[in-house]
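Input: one structure, supplied below.
Left out: one protein chain. Kept in place: all the others.
Right, chain A next:
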């Protein structure tokens, strides 16, 4: 029962490249989670998409600063007279099995990635039709003007249609495996030489890659290491060259040793507290049982004033977090600079607001948190609970693993809850669509708005923001929307989570804010 996959054509390519490059460099890296599948359309999660971006490519791709640049499409422009985009495809691109890349592959991949079996189909909900113009031109029609469309499909990866058809992998595998679960054939800089799921995956360069390689890797081995202490030991012993993430408390240990360094940056994930806006009563209160005080914006604002982000930063995060005023950090497009102040830490004001709202002595409520999803999530909630207590808000904290957390939130089993959100499209429309718009399953809006915050003007603004082409007019609408949600304290945005990578000194890597790890930016010195 050998589960290794051998690919002779790949090895041939690797050997010829090894002969060309000055030095042969192998690179070993580790992360917490093994990509569940090698199928780019089966699971829409960071471990999978990050890993497969080394193997497959989209029409566009993201540069180190997250900006969009040409990849399999050399240019794109809005259609004239109708809503949609035309993509001009790169000529002379070959898949790793040698087949040529054409618009037919894009069409096939679109059909595959938007099928019911695909987890990526939400990316294509604005798409009404796709038209092949010629071998190297393809048009995506959308239901309304959609300026964000090209950047929203940066992770839409292109498969070879003939390869998928001849290997019986026309649709992503759903409840059983198929050829594309374990095998790959992309146009990207690397391909899989062998894969033992959950144990190790070996990648080698794709010799016929269309772009000029900037890396000097000849073989890259990925090992998932779930236990943080083991991962740290593996790095310090030299068994691996790079690991992400490492726990905050280990940063000093890595930095204090010769030959290693820590790379820190801001992730795009904003950590926040949410409320049960539409709950009639509190579920976990000892004293208030007939009403839900959090429906009063003054009470929500009081809770926001109770939080001391500076202390949380100093004590829990060693100064590595950035306070957040809205649901996206400043490096995300659409960030509202006009509304960059968050409620100050002001316990006296919080008490006044509670008294105004009719709770001079505060009240007790339930606070739900994860303990294995975000960095120091449990410690954060303990700290927040004691800060709430200082103004009379008695938080009954319950923490648990993320695997049954979302189910509890979907079942409305909370008074206040912890949530982290990373905007998948790197635009503020993303959290507005998922967290601020009124829940509407049919229109696929507000699906993570667990407390069902609802404001008619916000709902009205979202479609306008999505289709506005003029940046200034768009930003005005966003500013208005952010102002509303801040005034109403829809959420309490806390801070942006840090990214912490650790690497050997002789390795250069590039950290991107979406926590994707691109082998093509690795240099072994």
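Operating definition for what follows: a residue touches a chain if its C-beta (ideal position, glycine included) is under 8 Å from a C-beta of that chain, and two chains touch if they have at least 3 such contacts; residues count from 1.
The definition used in the following text is that contacts and distances are computed from a predicted model.
Looking at the choices "ABC transporter permease", "Pyruvate dehydrogenase E1 component subunit alpha", "Cytochrome c biogenesis protein ResB" or "Thiazole synthase", the name in the UniProt record of the chain not drawn here is "ABC transporter permease". Considering the whole complex, the residue from A:98, A:198, A:259 or A:471 that touches the absent chain is A:198.
Checked against the hidden chain, the listed residues A:97, A:119, A:278 or A:394 yield one contact partner: A:119. Among A:434, A:453, A:501 or A:517, only A:434 touches the chain left out of the display. Chain A residues in contact with the hidden partner, per the touch definition given at the top, are 1-3, 34, 36-37, 42-45, 116, 119-123, 125, 173-178, 181-182, 196-200, 223-227, 229-230, 233-234, 236-239, 401, 403-404, 406-407, 424, 434, 441-442, 444, 447-448.
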